[in-house]
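What you see is the complex with one protein chain gone and the rest in place.
By letter and in written order, the chains are A, B and C; residue numbering begins at 1 in each of them.
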Amino acid sequence: MKKEVSWVVGGQQGEGIDSTGEILAAALNRLGYHIYGYRTFSSRIKGGHTNYTIRISTERVVGNAEKIDILLAFDQDSITRLGENLAKGAIVITDADGKVSIPAELGINHVAVPMTQISKDLGNTLMKNTVGLGVSAALMGLGKEDFAAIIKEQFERKGEKVVNLNTEAFMKGYQFIKDASIDLSSTELLPGDGKRRYMMSGNEAAGFGALVGGCRFLAAYPITPASEIMQYLIKEMPNYHGAAIQVEDEIASLIMAIGAGYTGVRSMTSTSGPGLSLMMEALGYAGMTESPVVIIDVQRAGPSTGMATKHEQSDLYEMVYGSHGDLARIVLTPGTVEEVFYDTALAFNLAEKYQVPVIVALDMALGLCKQTVEVFDFDTINIDRGQVMTEEELEKLGSDFKRYLLTENGVSPRSLPGQKHGLYLATGVEHDPSGHIFEGRENRVKMVDKRFKKLEGAAKELKGHSLEYLGSENPDLLTIGWGGTKGQLTETYQTLKEEGYNVAHLHFRAVSPFPKEQVQAYIYAAKKVLIVENNSSGQLGNIIAQAIDIDRNRVQKLLKYDGNPFIAAEIISRCREVL
Amino acid sequence: MKKEVSWVVGGQQGEGIDSTGEILAAALNRLGYHIYGYRTFSSRIKGGHTNYTIRISTERVVGNAEKIDILLAFDQDSITRLGENLAKGAIVITDADGKVSIPAELGINHVAVPMTQISKDLGNTLMKNTVGLGVSAALMGLGKEDFAAIIKEQFERKGEKVVNLNTEAFMKGYQFIKDASIDLSSTELLPGDGKRRYMMSGNEAAGFGALVGGCRFLAAYPITPASEIMQYLIKEMPNYHGAAIQVEDEIASLIMAIGAGYTGVRSMTSTSGPGLSLMMEALGYAGMTESPVVIIDVQRAGPSTGMATKHEQSDLYEMVYGSHGDLARIVLTPGTVEEVFYDTALAFNLAEKYQVPVIVALDMALGLCKQTVEVFDFDTINIDRGQVMTEEELEKLGSDFKRYLLTENGVSPRSLPGQKHGLYLATGVEHDPSGHIFEGRENRVKMVDKRFKKLEGAAKELKGHSLEYLGSENPDLLTIGWGGTKGQLTETYQTLKEEGYNVAHLHFRAVSPFPKEQVQAYIYAAKKVLIVENNSSGQLGNIIAQAIDIDRNRVQKLLKYDGNPFIAAEIISRCREVL
Amino acid sequence: MARTVADFRTNNKPWWCPGCGDFAVMTALQKAAAKLGLDPEKVVVVSGIGCSGKLSDYFNSYGFHSMHGRTLPAATGIKLANRDLTVIAAGGDGDGYGIGLNHFLHSIRRNVDITYLVMDNHIYGLTKGQFSPTSDPGHKTVTSPEGTLDAPVQPITMALATGIGYVAQGFSGDPNQMADLIVGAIEHKGFSLVNLISPCVTFNKVNTYDYYKENLINLAVDEKYDSSNRGIALQKMMETNELVTGLIYKGESTPLEDTLPGYDNNPLVKQDLNIESDRWFKAMQKFA
Partner (left out) sequence: MARTVADFRTNNKPWWCPGCGDFAVMTALQKAAAKLGLDPEKVVVVSGIGCSGKLSDYFNSYGFHSMHGRTLPAATGIKLANRDLTVIAAGGDGDGYGIGLNHFLHSIRRNVDITYLVMDNHIYGLTKGQFSPTSDPGHKTVTSPEGTLDAPVQPITMALATGIGYVAQGFSGDPNQMADLIVGAIEHKGFSLVNLISPCVTFNKVNTYDYYKENLINLAVDEKYDSSNRGIALQKMMETNELVTGLIYKGESTPLEDTLPGYDNNPLVKQDLNIESDRWFKAMQKFA
């Protein structure tokens, strides 16, 4: 019996592959397993291969496993694409109709189950996936009762008959495996802890985090792989009396959010690369008018349309350097579903406290993959609106209110439209402390400095947050990553540590403001450094190099940009080489 | 008598200040002086102070002088703003109507000339500027006959009467000074060499360079300070049977240019910061489809609307890092009007040879300031269309043409729509060598690498071009600049060298591809380095730091971002401090 | 509280050229605001980039000087964030009908309760005289040396065709009529457009005050004109080439604020964001 099993179902898009995965995941969650589910799909609605991978473990897992233990292959592509990833002893299930053939050289345990036939016998070919679920449950040695409940839940709204038929289909598949004498040593799981957790994708966590963080306005435009954020918020926002709308394009969406932010409502938009590029002008406007706003960018493979359904972390340059002129902004790069939740909520505080645009970077895997999480700690989230003036305070100032007052830390008191004595002009044109358009030389320099000064405060606040360091103080090898690679890099660290290596890992949870001193200290203390990124330019690596003197001979890069997230094993083997 | 004089006319916008400067410049050019003319103005059409500075010299000058020798002050602002910049012995001319008062503490030579009265006496108050011109000519000790010819030229289309009146007004002003006994030692010029040069702004040079470089398509949208480029091309293009049009926005303008570039016509757009930000999505598309296109960005003070009529060099980050995903592009940063001409022409070759978007960076001063230039060397410009296939070549390949063929240097042969056997799909989606949408892993990596590989070829070609180095090999101080600071930095270098310092200057004429090895060698050979930029982030400095290990203790920065270009004297004094 | 025009004046000296039509627009807006008895702090003027866009710096209220062409999305965000505010978007013809045309039409469709004032001078003023989307055919400018080639935008026709609920046209030669039309627009619940013919005396020598005085027809004096019929309005626009002043069309309209699920009378900006953990625990159950 194993602590961990990796299960995959593959087939044609539109054939129910997704829901098969979802049902299995839901059932496993009830049984108290930790889960990480990853979907591979393409920019095509029906047809074309898709697969759903679920990594199931008795411990927390983030990221895919290297090898597959159970493969439910509903099409030939499942074999050609995934065949080489099978673990030793893996079991491959195909339909007994023989449409999918297994090349002899694969040398695997292959079980043909008459899934379509069973389904047909029950009067409906649509249930072959349910049969497959029964097969899977049996292979993992799970109790069938737990599934019965889930199947009921899942098909309830289609009526009792459907529930019963599916239950039967499930049981038939289950029984088929029980009856066949198969060696289950590679597929049988140790029991779960019975604790039901929550299944959430990063996109859902972002939407939920936004609500908890006080966001009450979203304007967005559909785009893969970010659409779920807006869809979640459009569905949920009515419960919080906010406004969440789909609008004409990304240009409008960010500007609406800025307008709402200026007015005093926590506001956001969500998008992916092409949309982010369209937002560059407005990003600068938010900076110049010091309007709080949050942008979530769920990165996909670029540039241009790129590969809309493939993974990458390559928008960092644009997030950090995009928009014309010198512009201060905050860029958060959460690494797990939990971090996405907390950091999205945090983003709204930062946006209001420092009156800057805040970008939260997700990537496709982080956005779409469902993962089991523990209940969030809502008490840690408090809403800090920053320096919003009350009407009383404004009244005291009389006509003396200066929206862009030059202060020690660059942050100025803010009035909100509707407040008496707080009238001012927000303008993207350079202005004086009271907000009037003014192009004087000294004023200009002071205003530029003021706007950047604010990042120093943010840097202080984020000091304990921007970086997470794991491991020994003087490691032989320090791995560095940002955003969604955290899971695989943590796994890498743990594996290498268990193997006895002196390693450490540095995770960037925020890239701007850049935590220069700390990064420098960590890098200087390490013998060798490996920067791991899902892009071809080594974007974070270059941003690090910009900020600190770095001895390039000690630094290596592992860059993956084939459209897929890392697998810990890849990183581990590269680390061993470097070490 | 002096080798160099700095003359300024100041007054209210809409009062003919500009044309006064233009006429003087034209006359001085005829007399064989070298000229650099700089306008200060604001985002306002009429009213508000404006001034026109002309630096006149018997040798080539680029950039403003530190001090003013002659100030024609038509409004009080001219005194308050420019008073402190007067040279010792400077002469200030005001109208005898007494509207402009000179504070005693300025202690300058002040001559009140009844300019309005003279003009009125001639029957028209509009000619006070012409009187001022006469005054100026006399102060500089120039012959009045030369001016007569120019005045004729200038006012010819308004009829003989206007010519005569203006000639008279000029002469009256001229005579006034001759009659007054004034010490002209600070204002009288050595004679010019009598060689008439060409007066051109960077924007004009860009437009002209584009034509000479084969550009036959422009789509653009008005924006200060770039509009003159489109205006020049709209006017001139009909003579070359091309198409130059104003369109609905910057998004459309770049995409149209890309469409034309794909079709085989050398094409471009011109804009400033806000427009550049709107072009980020299309920039990536040009990169992904490997469509040649040229973008000219005349930078102004940012971010956002910023200061539309003020100077800055702060779009470098966006030019180099903008657009989502990993994107290869070329960024040229010419430093003088001549370089703008040659580099714009060159940009079209680079765009077609390497099939990449090429950005040419100007800045406001470079774009708008008129400067005397020698005749261009048209023979050095040859048009290299890169790997465009002929129909015969395509026919030989039959149906085997691969638009994105993987080659040694990353550059693939190109067919043009209309050609038989050359059919292909240009798509912003990842594709295989034949152009079909394809998201396979290995293909993806190869295509990304291919697109970046092309920059290596460009880097080789640009090796002798990207950097210009002046001075000793092991300098005590190396100054570094890019783009439009070249004039002032060259002047700095010369001055310091003459003072006996061991200095050198490195001018970046291209920033991407980054000429890493050479820059490294230059920086390592210098004791100290001063990076001089018109922005607040130190954008080039950071890009350098990204590429090479740099000992930050040896490197200092001089950043100016008050909306005005450097004056050599500012840089010189900072250099002396550092040295 | 009774308001006067002075309540909406600031000390900022307008940068417009003497004689610019935009002065009249500003005065008209101030008059309208006074007539309606608005509180300056309850008004946000959202302006674009252009000579016209400077309005927000001269009008005493909250101001949001937006990006070129982007007044309407900004105004939409502001209004939805605080429905108690009176939100007025104002910009030029280039701003609104050129680069910003997309937002203009989608805003009509969305029908948020904002009033849009376009200061239409048929030219790009601030950038010094290029043709604009409303420039007459054949108008010679620095970017159309042989005359403009594009067919002009017919903003009112377009607005009518897209289903606008209130549309009127004023002229800087008649600031009082302008003010009344603006009052009507602000009172209208939903998106409203007042196109304001505001001559550029510096760069447009074709569409001058005199030209308009000669050519504009005042619909208000035409007793037979029925401004409650969209078809008739469209017809009229085609016949007159949009050379009219007055109320062109006013019809029924349900603003987005009244249909958006969960959106209530209490403005978003006043909602209490501090929600007890309990409620979040419940919300999290949806993911169980």
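Going forward, contacts are C-beta pairs under 8 Å (C-beta built on N, C-alpha and C of every residue); 3 or more make two chains touch, one makes a residue touch a chain.
Just so it is clear, the structure is predicted and the values come from calculations on it, not from any experiment.
Chemist: Would you mind listing the shown chains in contact with the chain that isn't displayed?
Modeler: Contacts of the unshown chain, counting the full complex: A, B, C.
Chemist: In the complete assembly, which of B:A65, B:I108, B:M200 or B:A301 touches the absent chain?
Modeler: That would be B:M200, which touches the missing chain.
Chemist: Pick from C:G91, C:P133 or C:G173: which residue touches the chain that isn't shown?
Modeler: Residue touching the absent chain, from the options given: C:P133.
Chemist: Looking at A:S304, A:S323, A:Q419 or A:T485, which makes contact with the chain not pictured?
Modeler: A:S304
Chemist: For a quick check of understanding: of C:V87, C:L101, C:L216 or C:V269, which residue touches the chain that isn't displayed?
Modeler: C:L101
Chemist: In the complete complex, the non-displayed chain touches which residues of chain C?
Modeler: Against the left-out chain, chain C lists 98-99, 101-102, 105-106, 108-111, 133, 145-146, 149-154, 157-158, 160-163, 231, 234-235, 238, 256, 259-261.
Chemist: Considering the entire assembly, which residues of chain B contact the chain that has been omitted?
Modeler: Interface residues of chain B facing the absent chain: 29, 196-200, 204, 208, 211-212, 214, 216-217, 219, 236-243, 245, 247-249, 251-253, 255-267, 281-282, 285, 289, 375-376, 378-379, 383, 416-429, 435-437.
Chemist: In the complete complex, which positions of chain A touch the hidden chain?
Modeler: Given the touch definition above, chain A has residues 14, 43-48, 221-224, 227, 230-231, 234-235, 246, 248-250, 274, 304-305 touching the missing chain.
As a convention for this text, only the chains that are shown with their structure count from here on.
Chemist: When I count C-beta pairs in contact, which pair ends up with more: A-C or B-C?
Modeler: Looking at A-C and B-C side by side, A-C shows more C-beta contacts.
Chemist: Taking the mean of the CA coordinates per chain, how far is chain A from chain B in Å?
Modeler: About 44 Å separates the centre of chain A from that of chain B.
Chemist: On a C-alpha centroid basis, what's the spacing between chain A and chain C, in Å?
Modeler: Whole-Å distance between the two chain centres: 41.
Chemist: Taking each chain's centre as the mean position of its Cα atoms, how many Å separate chain B from chain C?
Modeler: Each chain's C-alpha centroid was found; their separation is 37 Å.
Chemist: Would you mind listing the residues of chain C that make contact with two or more other chains?
Modeler: 49, 65, 67
Chemist: Hey, what residues on chain A touch two or more of the other chains?
Modeler: In chain A, the residues touching two or more other chains are 281, 285, 289, 427-429.
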